[in-house]
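Sending over a structure as structure tokens; questions will come in a sec.
Note that one protein chain is taken out, while the other chains of the complex remain in position.
Every chain is named by a letter (A, B and C) in the order it is written, and numbering of its residues begins at 1.
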Amino acid sequence: MTEVVVPIGPHHPALKEPVNFKVVADGETIVRLELDVSYNHRGIEKAAEQRDFVRVVPLLERVCGICSHSHTTVFVKGIEEAMKVQIPPRAQYIRTIVAELERIHSHLLWFGVAAHEIGFNTLFMWTWRDREAVQDMLEEMTGNRVNYGINEVGGVRRDLTPEQIQAALKRLPHLEDRIAKYRDMVNKEATMMIRFRGVGKLSKDDILKLGAVGPTARASGVDYDIRKDDPYIAYADVPWQVITDTHGDVYGRTLVRIGELQQSLQIVRYCLENLPAGPIKITTPRAAPRGEILSRYEAPRGELVHFIRTNNTDKVERLDIRTPTLANWTSVAVSLVHQNLADIPVIVAAIDPCLSCTSRITIVNERGKKTGEMTWDELSAHGREFYRKRGRA
Amino acid sequence: MTLSQRLANWARMKSPWITLFNSGACNACDIEVIAALTPRFDVERFGILAKGSPRHADILIVTGPVTRKQAPRLRRIWEQMPEPKYVIAMGACGAFGGVFRGLYHVVDGVENVIPVDVFVAGCPPRPDEVINAVVACLGLLKEDLARGGKEWRAKKTKVIERVEAKEGAQPAPAKPSEAST
Amino acid sequence: MDPILLAVYILLFPGFLFLLAYAFFFQFLDRKIAARMQARVGPPLLQPFADFVKMLGKEVIDVKGMDRKAFDAAPLLALAAVMTAFLYVPIVGNSPLAFQGDLILVLYLLTLPTIVLFLLGWLSRNVFATIGGVRAVTQMFIYEVPFFLALLTPALMAGSWSITDIVAWQQSHLWFAVLQPIGFVVALIGLQAKLERTPFDIPEAETEIVAGPWTELTGRRLAMMRLTMDVSMVVGSALVAALFLGGPRIPWTITPDWLSWIVGFGLFFVKTLGVLLVLASIKVATGRLRIDQLNDVGWKYLASAAILQVLIVLLMNYWWVSA
Partner (left out) sequence: MSELLKVEQVAKAMEGLGTVDAMKPNRIRVATTPAKVKEAVQRALKDLKCDHVVQIAAVDNGKSFELIYNLTGPHHTVVSILLELPRDKPEVPTASDLLPPAGLYERQIHDLLGIVFVGHPNLKRIILNEDWPENEFPMRKDWKPNPNTFYGGVHTEEAK
């Protein structure tokens, strides 16, 4: 079968995100793959340098619609650290609640989209229906279903009333048994097992070598979780533990995400039940002293890093955002070679790419079959050396 | 209007098929459009189906401020769609670029790339507002069919441009305007 | 039958007009069942008809360098093939056009849409469509053999190649669904694969290759091809109902002629809806297989089950019928 170049995306029903794969497939197996994701670059970092701390938060809220709270929390936490200011515990708890609710809705969303990738639409409909309960909670607490806008430098903008807390607590049990149902469905349902097991497998040292983060890394046994390694807001005093798995394939990542869903529900329940009293924000100075902060945060997709350089004005001198999906692209590109054409959406969905966070391109070329002129790239250099070693090992 | 004409109009009103195009959005609008397909809002009861290929779709929902790289692709997707087609620009980004207006890699709004029929307010608009936008598109479809095609709408907007030209207001520049401080 | 009654039979009642209406009703029911199972409300009754008329009214786009005539003719060919197949399936009593071997003709006519899909994929000069077309044919090779075996074993036991005779045979014996359960299951799975529904909708895999062979179809071509798929769903389930569930006949005969027709039609209606319910729940309950996984499943399980069923039937024929 001759080589066929299949362009998938940027307009593609499976990937709700503008990513473009130029896949050279021999029959059904992928020989070479070009992944172009730079459709979403908007120049946010440049704009952030021209906005003061009050006006930059709405901009950072919209770096990515699904993990919007992550970007504002990591930025605001960094600025508060630069100003050496401590926000009241109630604000920290409220931030944790909204952060974990965002993780729940993001993981449920991912689970539905992953099921949709393999054509299993029923699970897509069910998970997104349960996600509506989380959206209602978020809407009651923060006023908006997505892009909550609850963070600001020095604390939180809205307080939680007792009725909201009771309403949220009433919804948690239903979510808990739904997620328990999904957990054993993943282990029992035949087509999901066939399509998820052994697909896009990455061993532990692959992950460490390729720098993958978040559930993708934890599914191969790497137990990096910023909430544990470098605790921030209220994670230090909330009882929870890191979920890891050893399968390393799409199935393993699904299990890790379902485990994290259950952990997040526990955290939200704990924070709601013993929400400390007190003010929800403090007045902060207009300008941040000169300094350099590396603010890290565990977004639903992995480790999100904001590098903030402040120069005692009310604007940021430099904001460098490294998003979790950017770190995961290298590993997904390498794991895609040799897989089937039909597996691309599943494997890519497995890292739950949030394209609006990242916009980068990787080219992976597996030296096996030479297809026309060789495209130059550091990953192909890495890919060749990686596969030659694997071939010999 | 002959019977077959009425039947065709009835059928077009009853089965608007949509396709979604993410032109560099923060994908909050995308998940709200997809949420409209799911059980709570369930657009299939109005006959609305989300189709993969632009060839099968009647309404193109564009989310996000069109980034410079996505603009030519958006243009090509729009041209691939068969006639009676309509475009919905989602949220503040679709209208004028929203919070990303003036950034160096953004073309400030869907209007500068393809003609837009319906704008939806909100950031992101709620799923029921998305359904409302599709219904508004159907309203436009009904009027277009009654007056034979889209030309009558062009005349109406012509008036606005003339008024604007008189007052010397500068139409939205496609070039990157000075990054707003 | 005198020609006028035959013409009415073919064109109006159990013929084309009824078939089109029933096909739309089937699509509505299928989408409604699937929606209700997914906790959704599902489309209104006339939705498939509205979709069909709207698609007819859409602009037809021809890809540059495409063979227009062939691209127009292919959907019509598939539709014609599938509609003629419907005439040989007994609906109201025995079908007037029955002859020895009409089962083989119906099976042949039912495979034409898949070949037309491959042709469409090849003609539309689009890489997604070509891959979709290739997948459609690969999938056909996988499920066709077990599907034919499963549908031919009733003929073996009933001793005749005409569907009407098989239905008549079942009137005096047990239904084949009871006598040949393995064949019944293989036939249902084969039908699901032939109609390219979810566990087997690999050619039209919406999430991988946009819409497979359907990508470049627009306007009336899309309408015709969509209608072909609905009609083949009706014909397929009617065929399985006739061969395995006893068709429109009940064991004891009813004296007045017109009453037995009505009861026959009622039975046909109930049995085909039963088959549709099974197909819809399979579609809702499973995800999509990959083409190579389908290859293993198809040859390992489906084919061996069908062959086992043939062996059992031959043994039963040897002992039971001759004794």
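FYI, a residue touches a chain if its C-beta (ideal position, glycine included) is under 8 Å from a C-beta of that chain, and two chains touch if they have at least 3 such contacts.
Worth saying up front: this structure is predicted, and the values here are computed from it rather than measured.
Partner chains of the missing chain, restricted to those shown and counted over the full complex, are A, B. When the omitted chain is restored, the residue from A:52, A:139 or A:230 that touches it is A:230. When the full complex is taken into account, the listed residue touching the unshown chain is B:66, out of B:13, B:36, B:49 or B:66.
Only one of the listed residues, A:85, A:193 or A:208, touches the absent chain: A:208.
Panel shows chain B; residues 66-69, 71-72, 75, 104-105, 107, 112-115, 174-176, 178-179 of it touch the chain omitted from the view.
By the touch rule set out above, chain A reaches the unshown chain at residues 38, 41, 43, 45-46, 208-211, 213, 224, 228-230, 292, 294, 296, 303, 305, 307, 309, 317-318, 320, 322, 326-327, 329-330, 359-363, 375-382.
The criterion applied here is as follows: only the chains that are shown with their structure count from here on.
With centres defined as mean CA coordinates, chain C is found 39 Å away from chain B. In terms of their C-alpha centroids, the spacing between chain A and chain C amounts to 44 Å. Separation between the centroids of chain A and chain B, computed from CA atoms only, is 29 Å. Looking at chain C, one finds that residues 38-40, 206-207, 210 touch two or more other chains.
Multi-chain contact residues, meaning those touching two or more other chains, occur in chain B at positions 38-39, 51-53.
Residue ranges on chain C touching chain A, taken from their complex, read 37-40, 127-128, 130-131, 198-199, 201-202, 205-210, 284-293. Those residues of chain C lying in contact with chain B across their complex are 31, 35, 38-44, 46-47, 49-54, 56-61, 206-207, 210-211, 214-219, 222. Of all residues in chain B, those touching chain A in their complex are 19-32, 34-35, 38-40, 50-54, 65, 67, 69-70, 73, 77, 98-100, 102-106, 123-124, 126, 179-181.
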